[in-house]
Every structure is written in C-alpha cells, then in structure tokens.
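Complex shown without one protein chain; remaining protein chains in place.
Chains: A, B and C, in written order; residue numbering restarts at 1 for each.
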Amino acid sequence: MIDRRRRFEQAEGLSNWRAKANEIIFGADTFAGKLFDILLIVAILISVAVVMADSVPSLDRRYHLLWLWMERGFTILFTIEYIVRLMSVSRPVRYAFSFYGMVDLLSILPTYLSVLIPGVNSFLVLRILRVLRVFRVLRLMHYIGEAEVMTLAIRQSLRKILVFLYAVLTMVVVFGSLMYVVEGSENGFSSIPKAIYWAIVTLTTVGYGDVVPHTPLGQFIASAVMIMGYAIIAVPTGIYAAEISQVMTTRRDARGCPGCGKTGHDVNAHYCKFCGTSLDPLHQE
Amino acid sequence: MIDRRRRFEQAEGLSNWRAKANEIIFGADTFAGKLFDILLIVAILISVAVVMADSVPSLDRRYHLLWLWMERGFTILFTIEYIVRLMSVSRPVRYAFSFYGMVDLLSILPTYLSVLIPGVNSFLVLRILRVLRVFRVLRLMHYIGEAEVMTLAIRQSLRKILVFLYAVLTMVVVFGSLMYVVEGSENGFSSIPKAIYWAIVTLTTVGYGDVVPHTPLGQFIASAVMIMGYAIIAVPTGIYAAEISQVMTTRRDARGCPGCGKTGHDVNAHYCKFCGTSLDPLHQE
Amino acid sequence: MIDRRRRFEQAEGLSNWRAKANEIIFGADTFAGKLFDILLIVAILISVAVVMADSVPSLDRRYHLLWLWMERGFTILFTIEYIVRLMSVSRPVRYAFSFYGMVDLLSILPTYLSVLIPGVNSFLVLRILRVLRVFRVLRLMHYIGEAEVMTLAIRQSLRKILVFLYAVLTMVVVFGSLMYVVEGSENGFSSIPKAIYWAIVTLTTVGYGDVVPHTPLGQFIASAVMIMGYAIIAVPTGIYAAEISQVMTTRRDARGCPGCGKTGHDVNAHYCKFCGTSLDPLHQE
Partner (left out) sequence: MIDRRRRFEQAEGLSNWRAKANEIIFGADTFAGKLFDILLIVAILISVAVVMADSVPSLDRRYHLLWLWMERGFTILFTIEYIVRLMSVSRPVRYAFSFYGMVDLLSILPTYLSVLIPGVNSFLVLRILRVLRVFRVLRLMHYIGEAEVMTLAIRQSLRKILVFLYAVLTMVVVFGSLMYVVEGSENGFSSIPKAIYWAIVTLTTVGYGDVVPHTPLGQFIASAVMIMGYAIIAVPTGIYAAEISQVMTTRRDARGCPGCGKTGHDVNAHYCKFCGTSLDPLHQE
C-alpha cells in the first residue's frame, strides 16, 4: 500500500504522459490499469503456450511458420511494453536490474538474437529463456491479498524450513552411502551420488522405481527410510501450519482498543470485546 | 436450513401430491424422505457398479444381457424419478439447468439414445456418461453437517489454493523447460509439454517412473524439484488446517449477543464486538 | 480409567486366584502385571517373526523344523493364556466374541487344525491367520495416554474423513472413466475398474507406474488429477490437525476455577489465571 502510494507520488513528479503510463502499466486501481493487466496476462500465457507448442516435434513441423510469426509478434509487443516501462519509472536503471526487469529483458532477447545472428537459434538454452515469461504473471499476483499472507508465512518459516532441509540432506547422505555399501553397483547403486539420488527419491515419497533395492537387507533399510520420510513430512507442514495461523491471527491483532488498550479484535469488530469501548472512529458518538 | 424451509414453503403453494413428492424426494426429515434417500443411494451405487462391470471384457461377454437389462431397468427408474423431481419443484427450468439437474439428465440419456439410434452405442464417450450418476450421491451429503464445514473451509481457502497452484504451475513450467534442455529427447524429455508432465509427476511426489532423468545434472535438478515438492506440500496443508480451525472455532463460539443478536464472538469476549452490549451476565452493571 | 476400576471391582467379586490372574493379565499397575505385558509383547513379536520367516523359501527349507516347533510352543503358550483370560474375566462369552477375543482365538486355531487335519496346512489362508497376533500388541497400547488422545481425535474426525473419502471416490470414478475413454485398452486402461485403480494410484500420489497415460490428452488429464491430489491431501490433514489441537486443548479446559468458575487452565496451573483463586485443593491454605 505504502509502496504503491510512494510510487504514485514519484510518478506525479514525472511528465504527464509518463505518469499516465505508469498508472496503467504498474497500477491496478483504474479501469485502464486493470484492462492492461488482464490483456498482459492473456498475452503472456499465449506466448508461453507458443514456446511450448514450438518444442513439440509433430506440431513444429506443420505449423512452424505460425509459431515463428506469433513469437515475433509477441516479442515486438513485449519490447514496446518493456521500453514504456523503462521510460515511465522514475529509476529506470534500478528497474532494469531488478528480478522482474531481468526477466522482462531475458524473455525477449532470444528472438532478436535469432534474427540478428542466424546460427544462434540452434542454441536450445537461449531459445528456452523465452519460457521465463511465466514469471511475469507472478508480478501481477502481488495485488492479491492472499498471496501477501502466504509470502509472509513462507518468509517467516524459511529459516526453520532450511534447518529442516539440512537435517533431511544429512539423512539422505548417510542412508545413501549405507545403501551404496549394502546394495552395490550390481543393483544400480553405482556411486554415492546415485545412491543419494535414490535416497531423495525415496524419502520424498516420489518413488520412480528406476533405482530399487534388491537385497533383503537393502529392502529393510529402504522400508526404514520410507517410514521415516512418512513421519517427517509432517515437520514442514507443522511449521507452516503454525506460521500461517499466526500470520492470520496477527492480522486481526493489529488494532488496539482506545479504552483499555487491549488487542486481539476481529477485523469486523466495532467495539472492544474486553471493555466495550468503540474501536471505530466513525461510530464514536 | 433457511434454504430448506423456503423450499418447503414454496412446496406448500403447490398442489397436495406435488408437495408430498417434494417432501419425500428433496427432504430428509420424514421417514419416507429418509427411506427414499437410502433406496436412491443403493440404486445409484448398483447402477454405477453395472456400468463398471459392463466395461470389464471377461464379465461383459458372459453376463452381457444381465448388464443390458439391469441398465434399462435403472434407466426407467431414474427417468421416473427425474420427471417427478421436475414436476414437484416450483421452478422446473431452473432445476433442469442446475448442476444436479444436468447430471440427472445426462446419466439417463445414453441408454435411450442406444435404443433409439442403433449405431450410437459404439460411441464410448456417450455410454460413459452414465458414470456421472456417482455425483448424485454427493447431493444427498449436503444434509451432513461435516460436509458443510468442509465445503465452507474449502471455499474460504480457495483463493489461497489457486494462488498457490499458479506458483506451482510457474515452477513446473520453468523446471520442465530446464530439464528439456538438460536431458533432451534421447532421455524421454521429447518436448516441453512432456517435460512439464514429468515435472508435475515429480513435484506432486507421484513418481510414475515412465519419464526419468538419466544424466547426473538431470538427476541433480530432479532431486532439487523433489525436495522442493516435499517442502511446499506443506503450503496447502497449512492454509487448509488454519482455515478449518477457524471455521470450527467460529462455529463453537456461536454465542448470540443479547443486544443485536449477532454471533461470531471470541470465547474470551465480555462485550459484543458489534454493538458493545455486555455478553457476560456477571458483568452486567 | 473408570473402565479399569469397574473391571477391578468386578474382579474382587471373583475367587481369589481369578482376581489375581485378572490383575496380572489385564492390569498394568502391579509389577507382575507389567512384567507379564512385556513378556507377552516379546512372545507375540517373536511368534509373528516366526510366521514371516516360515514364508521365506530360502529360510523355510533350511530351518523348517525349527519354525514348526517354535510355532507349536508359542501356540501352547498363547492357548494357556487364552484359557486363563477366559476364566479370569467376569463375562467370558462377551470377551470371546469381542474383537480382541476373536483375534486371540483365530491366531491359535490354525496350528491346531494343521495337527488335527493333515491336509489343512495347504490352505495358505488359514496359516496366515496366525499373523493376526500383531493386533494383540495394540491392546496393550491402550494404557498409553498418547494413544488415547490419538484414538479420540480419530474417532471425532471419522465422519469428516468418511465424507472426504466419498468425495475422493467420486472423483476417482469420474476421472477413471474419463481416462478409460481417452486412453483405451491399448494403453493399459483395459476396463473402468482398472482405470479407477489407476486414478487411485495417481490421486494418492503412490504412482507405481504399472498403468501410465501415453496420449498427450491422457497426460494432461493425469496432470490435473495429480495437482488435484496434491491440493486435496491437505483436507484430511487439516481436519485432523484441527481436531487434535481441540482434543489437546479440551484436556486442559476441564478444570473450572472454584472462585470465578472459568476454565482453560493449564494442567500444571495451581491458581486461576483470571481471578487468582487456588485451583489445587492441596494448596488451599
């Protein structure tokens, strides 16, 4: 909220059309801003679908030219958008080097390179960069309140999750090495990294079945790893559930009663539930 | 509750037998209504079992005529029920175009079509529509209080779950594309959609094993995706657990305010949060 | 607690040695009772291990006689225990037809039948009944407070879980039938029941990989089922987490303050947290 207002005030300092462009492109409060956001999401999703369709051999052969020209059309569109974005923000350099600025640039670059340098199109890595456009939709989700609550809960539980992940990695290394000794190369556990890959596949309950224990002892250890994975999957869930509960509670905790100073009131509460004083200045008679 | 009473009052405006039929078919308060519901559930479950048995080659050859005539019997039964339903509701058109009305119609239509138009029975899609009958049992579950609490919790956390799902889809697209580049067609990642299918199979910890990474780098990225999936499966669980806790709490503390009659007060509240009236008789000065 | 005291009082009405036997076999308060329980658990676990070892071809050939005589020894032991149990309870018939009474009987019967009727040993089903002994350890876990909390939470959330399971079964039937149409027999979806089996394997994120979608449309639907399974696995977890939280809270909620009547005190609280009155009669000065 504060961030958006600040940005809007900065925009007022800009020339008139730049302020207008800023409002439409970055804002979602006006009709034009909302329309722009919806059109942008549609364009992004179609262009990502084009990149995908382009990779399917049977589709690529038949409609190759269609994908080529659609891609060029979207690239021109997104380039115009990128330039207008750069011009309408008050700090273009900071924008260009931000995460979303980089995504905006990287996802249009490959098409230009393929036109300018003929041979470059064979580099799959470059072409695939266009897929990064999916990230651009995430930017528009910041307006949704739910996303904020979730991001906050994730950020607050990040340290706990990382500690948990290190413990998981330790288990995976120890059990992987153990299975490497027990099963050996003849049963597919050809090296410790491969055995750790197996341990991760098993502990996370993915269970591809490409590497599988064959000896009775190996199957016993594998069973232990599975049950362990089954029991400890609860850990991140517990952390996150507790954290999101707190975030949701904290949200209503914010207002203090002017009468008794106590907090913990619901969002829709008009009167303090402890002393009966009005919480809402509009209702103050 | 309110909905049911309203429906009942509407039914009173109808002719006598239609009111009676409405009470038996749509209600579950009278003995006849409960008996009808139980018989209907049994009939639905048997008829769905017949559709299933009909699809098993070994069973189909031997008992083909049995399935055929049972199916016709059930279809006649459900048709009569459908017509009575249509006649006993006050707004037949609205019912016919509602979700359950469509299900009722679509699940009896295929049998009639197969009798009227001989060749139509070869269209598997049509025949399979009869399976939609399973949805009809869900309608009867609305009477169960537990279902209401769960539906409410799901509805309230729907927006959060959708935001989460979009984030998951973004990850799946990015990691799928990355694996398409790293592993390539020779290892089964023949196109980006196929690679995204792999990413979904992996992130959701399903792990069929039909598409599997073969290069060390691919296995490393796959391990990262698995651990990520393992860590973020906690997110919807956390959301839902927090939401269901709130719904259950809100229900339990259904104290009505003596001043304004509103409910939803906290357990430790002494005063109504809407109008400031004392909730606690001991504190009433 | 109350149940155990009632049983003890009933036991007092019995003859002296029966009361003693009852105390040792059913109770866990005396030293003899605890010792008996531990010895019983050890005997049960070893006898189950013998049944398992008996089924392993390589072990069976070598140590066949050892397993045979160990099994007969355990059967005699468990038979004596069963008879003493029957004699020491006040209502032997009710015990004999209770769940644990049936388990006690069924798990010793096969060995007698194999001795009396020579040919009966070939019936694998009968022999396997001996494995039911594992249930007998569960009986001894009722003394553990943690088990009680968990059983209570499971019992209270049972109805919700059943409603959830029916919804899951509906989804599985609909998606299985859909995949039967889309993929067909040539891709392993040979009948609707088989396709439903696939849907369950997928939705529960087990993912054997024995039945797998091959067409692009099938893989798309499969992806949808997986993500759905991933999102709704949160439902039973949420229900259970909320329920267990409530059970744990209710446990501390039990005591009312003698001064102000308020509840919600911790188990280790000596004074009411609302008015400061002593909660503990031993501390009442």
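We take it that contacts are C-beta pairs under 8 Å (C-beta built on N, C-alpha and C of every residue); 3 or more make two chains touch, one makes a residue touch a chain.
This is a predicted model, so every value here is computed, not measured.
Asks: One chain isn't shown here. Among A:65, A:116 or A:231, which residue touches it?
Replies: Of the candidates A:65, A:116 or A:231, A:231 is in touch with the missing chain.
Asks: Can you work out which residue in C:77, C:134 or C:152 touches the chain that's missing from view?
Replies: C:134
Asks: If you put the missing chain back, which residues of chain A would it touch?
Replies: Per the touch rule, chain A residues meeting the hidden chain are 159-160, 163-164, 166-167, 169-170, 173-174, 177-178, 180-181, 190-193, 196, 202, 205-209, 212, 216, 219-220, 222-223, 226-227, 229-231, 233-235, 237-239, 241-242, 245-246, 264.
Asks: In terms of residues, what is the contact footprint of the unshown chain on chain B?
Replies: Considering the whole complex, chain B reaches the absent chain at 205-209, 237, 241, 268.
Asks: Mind listing the chain C residues that contact the chain we can't see here?
Replies: On the chain C side, contact with the omitted chain comes from 48, 51-52, 55-57, 124-125, 128, 131-132, 134-135, 137-138, 141, 144, 146-147, 149-150, 153-154, 161, 164-165, 168, 193-194, 196-197, 200-201, 203-210, 233, 236-245, 248, 264-266, 268-278.
Methods note: only the chains that are shown with their structure count from here on.
Asks: Centroid from C-alpha atoms only, then distance chain A to chain C, rounded to Å. What do you get?
Replies: 41
Asks: Could you work out how far the Cα centre of chain A sits from that of chain B, in whole Å?
Replies: 28
Asks: Among all residues of chain B, which ones touch two or more of the remaining chains?
Replies: 164, 193, 196, 205-209, 233, 237-239, 241, 245
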